[in-house]
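So, chain A:
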Amino acid sequence: MEILWGNTVVNPFLKIDNLWKAFGNFLALKEISLEIYEGEFVCFLGPSGCGKTTLLRAIAGLDLQTSGSVEQAGTDISNLPPAERDFGIVFQSYALFPNLSIEKNIAYGLENSGMAKPAIKARVAELLELVGLPDQGRKFPAQLSGGQQQRIALARAIAMEPGLLLLDEPLSALDAKVRVHLRHEIKELQRKLGVTTVMVTHDQEEGLSMADRIVVMNHGVIEQVGTPTEIYRDPKTLFVADFIGEMNQIEGVAGSSSFAKIGDIKLSCQPHEFAAGENVTVTIRPEDIIPHGVGVRSSDAKSTIAEPDNTLDMKIASMEFLGSFWRAELSGEKLGAAHLNANFSINAMRRMELEVGRELKVELPSSRLKAFARAS
Partner candidate 1 sequence: MNFIKKLVLGAATAALLSSTALSAELTVYTAVEAEDLKRYAAEFNKDHPDIKINWVRDSTGIVTAKLLAEKDNPQADVVWGLAATSLLLMKAEGMLEAYAPKGVELLDKKFVDKSTPPTWTGMDAWVASVCYNTVEAKKAGLTPPKSWKDLLQAQYKGHLIMPNPNSSGTGFLDVSSWLQIFGEKAGWEYMDGLHENIARYTHSGSKPCKLAAAGEIPIGISFAFRGAKSKAAGAPIEIIVPSEGVGWDMEATAIIAGTDDLDAAKTLVDWTVTKKANEMYNTGYAVVAYPGVAKPVKFFPENLTEKMIDNDFEFAANNRGAILKEWQKRYDGKSDPK
Partner candidate 2 sequence: MSTQADALTIDDIPGARIKPKLGRDDWLMRGFIAMIAIYLVVALALPLYAMLSKAFSTYSYDLTQFEFQVSDDQGVFDGKILSAKALNDALKIYSESDLSAGSGGRLAVTKLFPKFSFRSPKLYRVRGTSDKAVYLIGSERHSGREWVELDSNKFRRVVLRPVPSTGLSNFSTYFSTPALVNSIKNSLLISAISTIITVTLAFAFAYSLNRSCMRFKGMFRLIAMAPILVPSLLPGIALVYLFGNQGMLKSFMLGESIYGPIGIVIGSVFFTFPHAMLIISTALAISDARLYEAAVSLRASSWKTFWTVTIPGARYGLISAAFVVFNLVITDFGLPKVIGGQFNMLAVDIYKQVIGQQNFEMGAVVSVVLLVPAMFAFGIDRVVQRKQVALLTSRSVVYQPTPNGRFDRLSFAYCTLVAIFIVGILGVCQYAALVKFWPYDLSLSLKNYAFDLMDGGGWDAYRNSIKMAGLVAFFGTVVVFVGAYMVEKTQGFKYGRSLFQFLAMLPMAIPGMVLGLAYIFFFNNPDNPLNFIYGTMAILVLCTVTHFYTVSHLTAVTALKQMDNEFESVNSSLKQPFYKLFMRVSVPVSLPAILDISIYLFVNAMTTVSAVVFLYSSGTALAAIAVLNMDDAGDVAPAAAMGMMIFYTNAGARIVHLVISKFVLKRTQGWRAR
């Protein structure tokens, strides 16, 4: 497949075609096809056991796939041993050689690449500068903090200027604060170097904040590929919807083309292709629920048909302060047993004087309401 940017044809840098991987009788990867373009930062995101690391290792040649091909920069590398591929890799465990100094760790790959000693020295210094640890060269890995060690691992991985940088959960072993900081730095570094990068993570926040594109995986298959906003705004499967960010899931029944019923209420939603009467799960993100002020219990509350503007009467069952916003749990008679979680800004809370027990009208914008096939 080719895409057109302006009027130049851009070939994918890394092309994975119908790739499968079996461990014994267990299929770890099924029918994986994916294209990654030069300079892109792509994240493989999914819960543990979804196959994301297996896919990364197949790309690296560390665990060969059972069938299917991998092409890098126009060359078929499907069956090559790792040493004959062109990548640098960083692991969660840093995998720094504990008995070698920081300098020696970084210089490890340069040593017999035909580079002269002074040149190696200069390159090591440059890399240390690049990862922000210019004076630490003589120390041993154990003398550095986790975050510093991971930067060294990164420096070592890019020392030989590989065409592809693979990051296997690089931040998972670090403290929350260091993680956020390093996230930013890695992204910066990647942009500066322009190296095509694939990162494996189970942390959606990490994926959303760092990646140009995200590949969401589950049970060995790709669920969705897209930019962080696409994935967040427009999940293509219930799994993606549920895995990325928070999502209210309410069991309902499909109505005609762009309607769905929850309990007794009929709501308009994004157009769907379910037949009327089919069981569906209706979803909306908590932050998409709009509060419309405190309402008096309307006289037609027992009507079986919701207002056409997707406005519901709800009651605040509980509230939880989450720092930058309030999380309210809403219940409504018409919803039956289902609850809705809504995020209300602190402003709105104050303005509308919301508190537990209050009844209010909320709007579920139809453009944010989406129906998925109900999980069995």
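How these were chosen: all candidates are chains of the complex that A comes from, given by their letters.
Everything that follows uses one rule, which is that contacts are C-beta pairs under 8 Å (C-beta built on N, C-alpha and C of every residue); 3 or more make two chains touch, one makes a residue touch a chain; residues count from 1.
As the structure is a prediction and not an experimental result, all values here were calculated from the model.
Colleague: Considering only this complex, which of 1 or 2 touches chain A?
Modeller: 2
Colleague: For a test of understanding, state which residues of chain A touch candidate 2 in their complex under the given definition.
Modeller: 18, 20, 22, 24-25, 27, 30-31, 60, 62-68, 78-85, 87-89, 91, 93, 95, 97-100, 108-109, 111-113, 140-143, 156-157, 159-160, 162, 166, 219-223, 237
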